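Yeah, one chain of the complex is gone here, protein chain that is, but the others are all in their spots.
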Amino acid sequence: MHRYIINRILLVFPTLIGAAALVFILMRLVPGDICLVRLGSGGTSFSTQALAQCHADIGIDRPWILQFGDFLWGLARFDFGISMWSGKPVVQEIATRFPISLEVAVMATIIAVAIAIPLGTISALRQNSWIDLVVRTFSIAGLATPSFWLGIVSILIVLDVTQAISGHPWMPPIDYVPLWKDPLRNLSIVALPAITIGYRYAAVSMRMTRSAMLEVLREDYIRTARAKGLINRIIINRHALKNALLPVVTVIGIEFAFLIGGLVVTEQVFNLNGIGRLMVLSVQNQDYTMTQALVMLVVTIAVLSNLVVDLLYAWLDPRVRLA
Amino acid sequence: MISGWKSCAVVLAMAATAAMPAVAAETPKRGGTLTYLIPADAPPSLDAHRETTYVTMHTGAPFYSVLIRVNPDNPASTTDFVCDLCTEMPQPTDGGKTYTFKIRQGVKFHDGSPLTAEDAAASWNKIVFPAEGMLSARSSNFEMVDKVAATDPQTVVFHLKFATAAFLPALADPYGWIYEKRILDKDPHWYEKNIMGSGPFKFVSYDVGQAIRGERNPDYYRPGQPYLDAIVGLYAPKQATRVDALRSDRAAIEFRGLPPAASEELKAALGKDFASQESDWNCGSVVTVNEKKKPFDDVRVRRALTLAIDRWHGAEALSKIADVRTVGSLIFPGDPMAPSTEQLHEIAGFWRDIDKSRAEAKRLLKEAGAEGLNFELLNRDVDQPYKYVGIWIIDEWNKIGVKVTQKVLPSGPWLAAERGGDFSVVLQANCHSIVNPLIDVQPYLSSSISKQNYGNYEDPKEQEIYDKAFHETDPAMQKQLMFQFAKHVMDTEAHKLVLPWWHRIVPYHAYVKGWKISPSHYLNQDLANIWLDK
Partner (left out) sequence: MTMIAPTPTGTPVLLGDLPSRRPFGARVLNFFVRQPIGSIGIVIVVLFGLAGIFADWLSPYNPTSNDFAAMTESPSWAHWLGTDQLGRDLLSRILFGARTAFEVGLTSALIGGFSGLVIGVASAYFGGQLDLWLQRVLDIVMSFPLIIMALAVVSIFGTGVQNVIAAITIPLIPRCARVVRSSALAIREIPYVDAARACGYGHTRIILRHMVPNVMAPFLVIVTAFVGQAILAEASLSYLGLGVQEPVPAWGLMLQGGAEEYATTAPWIAVFPGLAIMLTVFGINLFGDALRDVLDPKMRER
């Protein structure tokens, strides 16, 4: 067991180094660079000396191998460098944007869980009833709707509805305020994006809850319990749900990790100044240091949550760790 | 449905709003906070000397003063330059080679220290003669400048290498913010991350990618100004967000410009609260053909491509959906030097009869052996107006049997492809802040002379006409020569396919007063003369 755990943890490192190499190379294979974007994207003229000076300032005129060495050496010391775009430390730039992404992800998770577990359970208990049908349709529709589209429509609905009610269109503020400073304002900003993401997220989790529940309900011990005449509610709460929850929690966990880096499109739609928007900005600006740092952040979160899931399963299922 | 009604209403609205700025001036009211939108994410740095983007301009301009500028009360003029920090526009001496500026007395930086000629000289030296390791984006615009010096605390003198009319417009560049010498001496990079000037507003806070906030500078040197108590600039890269924010009054105005459909939507939603101003935009839409690639080295093919495009009808329709409107030549329409409509009709692709034009195009293609030509149009991943114009011309070319696909790239790769000659045909924009046709057409000169000309051609004849025009002192003669130049580039050699000019539409809440539109979103952004009628 210990050996399995140690092996599994050590294997995280080659993955991270591989991801580092991949983002490093991909970003540099894209034609153009941040200096061109910076000086030329407005359509105005700029001098060749200015371009050369900009390259020298940032150090992207140096050989790749040196730049890669710097990058890895920085990673080893948790030093992510300076953003090529703003000139500020990458860590500082990410720190200003992380809270909002985290908050949206947490809210979306809460919404998803609140919808998914009760509905998924009912759906499984009343398999093939009209409730099941409605719930399944609702969840499949959630998987079929482009999230940005849902976002755009929901803002318009809010604008139109408030205009119809009060005569003045209202939309959530577009500048973020932390929860502890102004809770109401904060919630009004975060609610819509959390609901639109939460819907898709709920759809995924609901399907998982339903199928996990269905499986558990067919297990012998549940049937035994039923045969013993235990009241249905006790069976469901004490036994079935508890056992069905593990895969559900796993899905929720993995989706959550995915959300942290997966808010790219939603943050665009709602003008949220989170790390998803920062990623789009950095990629468009060809800001190598910032993109590299963000990718490492996203990959690390994903790899670690995979690790946790693997270890969890190893602990639960001896076949895996002995294999 | 309602769309027909709305578009009709909008045409009327546009006619009405065009006349609006002419309404007699009202007495400005003091107070209030202006919330405006900045249509971008974070700017690269806050130092205007090193950046070219409007994002830095819209972020920082209210906090700074400049030496001279375009008249904020008449920014549409292409020749009206006035003093900001100086006391009087100087008459050049020494045969046009020396310009002496007197600096206003009693101007204070926001940190309380006085602003002197030393500060102005240090800032301009930083722009014109960047120190080793310092980046200055526009130093090449000042090749005529020999020396900048402060001769006493109130006097700064610019010595030129040769007399030229291009100097003053270049000096009025809105990016010439005046910094404090003491700070520059200590750390020349300080202004990249900090804001501290002598402008109408004092810096309050900056949340990267989110908001910039300023408050009224009580010590501002223009009596009564600024009228606003505070300003808030909100960053919103997505257009839909900005339109929604304007509609719900989360913000009052966005200064860069919104497309016609957005203006139309706001007009309908805001009713009485709606106002807008429009102007031709000093951004030319231009298709450049890479003449190193076959068959584009053949002038007949290039002429066929320009003859295929029905600009007169296209512009009218496109102006309802995209940021383009006026059909013009290489010279900014509305500038005294721009050719008349009759003259335009003489240029290939601007003929009145499009059927004749297309027949000629087909004939030329056949003659050049390029029937069934197909190529890839390189375009930029920006909706307005690049993609709209792209879709339009592709269909126009289709009408003479030329099949075109589109390669759309984000800004960096798009610029790299242009510079590397890795394209056949590219849609570009040629943008400038201050209208100055003689300088503005320089990107169309032979590739060896203009590094920004990606057409890869050498044309001594073109250069000859340009030089003549540049040195001509008689305005009528100069105008005539510039038309010759335009005809040569657009028709005879068809190096450039000139498409309708960009058109700037700024819709806003009617309570915003005092702001006047200019042909460039770089200009007139210090917000000192804006007030709120609420």
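Note that the chains take the letters A and B in the order they are written out, and that residue 1 is the start of every chain.
Going forward, contacts are C-beta pairs under 8 Å (C-beta built on N, C-alpha and C of every residue); 3 or more make two chains touch, one makes a residue touch a chain.
What you are looking at is a predicted structure, and each value in this text was computed from that prediction instead of being measured.
Engineer: Which one touches the absent chain: B:P72, B:G176 or B:P410?
Structural biologist: B:P410
Engineer: Which residue from B:M144, B:V204, B:A240 or B:I439 sits in contact with the chain not drawn here?
Structural biologist: Of all options in B:M144, B:V204, B:A240 or B:I439, contact with the hidden chain holds for B:A240.
Engineer: Check each of B:Q105, B:T341, B:N398 or B:S448 against the chain that is not shown and name the one that touches it.
Structural biologist: Only one of B:Q105, B:T341, B:N398 or B:S448 touches the chain omitted from view, namely B:N398.
Engineer: If the hidden chain were put back, which of A:M84, A:L192 or A:M279 would touch it?
Structural biologist: A:M279
Engineer: Extract the touching residues of subunit B with respect to the undisplayed chain.
Structural biologist: Counting over the whole complex, subunit B touches the hidden chain at residues 1-4, 6-7, 238-240, 259, 261-262, 264-265, 268-269, 313-314, 316-317, 320-321, 376, 381, 383, 387-388, 390-392, 394-395, 398, 405-410, 412-413.
Engineer: Where does subunit A touch the missing chain, residue by residue?
Structural biologist: 11, 14-15, 18-19, 22-23, 26-27, 29-32, 127-128, 133, 136, 140-141, 143-149, 152-153, 156, 204, 208, 211, 214-215, 218, 247, 250-251, 254, 261, 264-265, 268, 279-280, 283, 291, 294-295, 298-299, 302-303, 306, 309, 313, 317, 323
Here is the rule we use: only the chains that are shown with their structure count from here on.
Engineer: Per the centroid of Cα atoms for each chain, what is the distance between subunit A and subunit B, given in Å?
Structural biologist: Spacing between the chain centres: roughly 39 Å.
Engineer: Could you please specify the touching residues of subunit A with respect to subunit B in the complex?
Structural biologist: Those residues of subunit A that touch subunit B are 30-34, 36-50, 53-54, 56-57, 85-88, 93, 96-97, 152, 155-156, 159, 162-163, 168-171, 173-176, 268-271, 273, 277-278, 281, 284-286.
Engineer: If we count contacts the way the header does, which residues on subunit B are in touch with subunit A in the complex?
Structural biologist: 41-42, 44-45, 51-54, 130, 133-141, 189, 192-193, 207-211, 234-238, 240-241, 244-245, 247-251, 269, 283, 410-417, 419-420, 422, 428-433, 442-443, 451-452
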